[in-house]
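Encoded as structure tokens, the structure appears first; notes follow it.
Every protein chain but one is kept in place in this view of the complex.
This part shows chain A:
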Amino acid sequence: MSTREERHTVTFEINGARKTVAAEARRLLVHLIREDLGLTGTHVGCDTSQCGACTVEIDGLAVKSCTVLAVSAEGASITTIEGLTPGTDLDPIQAAFHEHHALQCGFCTPGMVMSVRQLLKDQPAPSEHDIRRGLAGNICRCTGYHNIVRAVESLASKGEQS
């Protein structure tokens, strides 16, 4: 076996818990999160960094985890959709999505919610234009964008953010 398939030890924090795992250098972060850690709320959609279904937060920034190597996460602090609330409660963004019917099939929803977190951090009171631009990295294949925008607008007007 070539050294290329050797496993590297990676230590990071995910949803507040410290983890040390072994991963091949080529292992993508999204596969580590889903398959090794069992956090299947983060989805794989396009697998080519277009659709945003795999969006997670690394050190407070929304990124597409299909385009990050697991070994690059050494020392990072990661938040996935499962980390927003303990148990089965909804966080304010999830509650707004529920309230405004901002999901149809739900596949893009975890990535959308993670991107909305970043959007509201950068712009607590975004306009409709800001919201559409801020979510440009997330594709809803059901094309249910209007209600997603409405959900985010409801958070902006109440000044809520998580």
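The definition used in the following text is that a contact is a pair of C-beta atoms (placed from the backbone, for glycine too) under 8 Å apart; a residue touches a chain by one contact, two chains touch by 3 or more; residues count from 1.
The definition used in the following text is that contacts and distances are computed from a predicted model.
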Which of the following names does UniProt give to the chain that is not shown: "Branched-chain amino acid transport system permease protein", "Thiol-disulfide oxidoreductase resA", "Cytochrome d ubiquinol oxidase subunit II" or "Carbon-monoxide dehydrogenase medium subunit"? "Carbon-monoxide dehydrogenase medium subunit"
One chain isn't shown here. Among A:S49, A:Q104 or A:S154, which residue touches it? A:S49
Residues of chain A (touch criterion as defined above) contacting the omitted chain: 2-6, 8, 24-26, 28, 47-50, 52, 55, 61-64, 67-69, 71-72, 74, 115, 118-119, 134, 136-138
